[in-house]
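Below, a portion of the complex is reproduced, with chain positions unchanged.
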Amino acid sequence: MVANTLSLENEVFVTFAFYAAVVIFKTILMSVWTARFRLPRKTPPLPEDYSLFTENGPKSINTVHRDPDIERVRRCHRNDLENVIPFVLIGLLYVLIGPNAVTATWHFRIFAGCRLLYTFAFLNGISVARAPGFLGGLGVNISMSLQVLSATMKYM
Amino acid sequence: MVANTLSLENEVFVTFAFYAAVVIFKTILMSVWTARFRLPRKTPPLPEDYSLFTENGPKSINTVHRDPDIERVRRCHRNDLENVIPFVLIGLLYVLIGPNAVTATWHFRIFAGCRLLYTFAFLNGISVARAPGFLGGLGVNISMSLQVLSATMKYM
């Protein structure tokens, strides 16, 4: 019986691990995306970095220039921290309570799809696509949370 | 022997999964709480969102109005990311080193209780209740970290 174990023989775990890796990888790439803007625009995050290419850099961390495009990526990155990380954590607990495989697969797929939609809409400034991307991911997280609470309360 | 496995037969895991789900769920709800203010006050987070209801919205992400009540929820949310996420991660490793069930249960209970107190005190501006809520959670995280370090070092 491997229905609720964390091994490659448990199909629910495999599906979870795949989609979790997709959204974690996407979150990690936000750092790379920030750097993509910072290097060509010469807007590093800390005052001491400016001495590498100019003598008139900002003196304090509070007066470093905030490029709007970089701020946008950073906000999107923070939103990932607020949603992707809880997804992986509650998702792992959800796998361990032994959910129905089909239901679980759809939870993971919808979350990953919504996050990719959300990121695309956020970075390109498309309000109408960002909202459903956010709400879909939020719904999955709330659903998994309630199922974990319900399953564990029975054993306490 | 299920003393240090991640299954519903292990009472330490069940207790952990329950309290972890409580604090993750609370963290997820901070997003909903932010939206609660953003919708009625018409202060969405990105400049393109304003075009849905006004023609005089901010032009840049850097000049979007920062409502103090929303900033408060966002700070509280960030504090959750800094404390709740490490709790779940180190807590999972702590369950896996096979702690005493009574000791472990009190670690999880104190953390969850302190976080609820902290959130209530943060959102309502009550300094004297926020400090112990923060310190209690911090103490639990430090305690679990040191126990995981101590247990794993023996096997390395």
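Read from first to last, the chains carry the letters A and B; within each, the first residue is number 1.
We take it that a residue touches a chain if its C-beta (ideal position, glycine included) is under 8 Å from a C-beta of that chain, and two chains touch if they have at least 3 such contacts.
Note that the structure is predicted; figures quoted are calculated from it, not measured.
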item: With 2 chains placed, the number the full structure-file assembly comprises; value: 3
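Quick note on the criterion: only the chains that are shown with their structure count from here on.
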item: Mean-CA-position distance for subunit B and subunit A (Å); value: 16
item: Footprint of subunit A on subunit B - complex, ascending; value: 6-8, 11, 13-15, 17-18, 20-22, 24-25, 27-28, 30-32, 44-49, 51-52, 60-62, 77-78, 81, 85, 88-89, 92
item: Of all residues in subunit A, those that touch subunit B in their complex; value: 4-6, 66, 68, 71-72, 75, 78, 81-83, 85-86, 89-90, 92-93, 96-98, 122, 125-127, 130, 138, 141-142, 145-146, 148-149, 151-153, 155-156
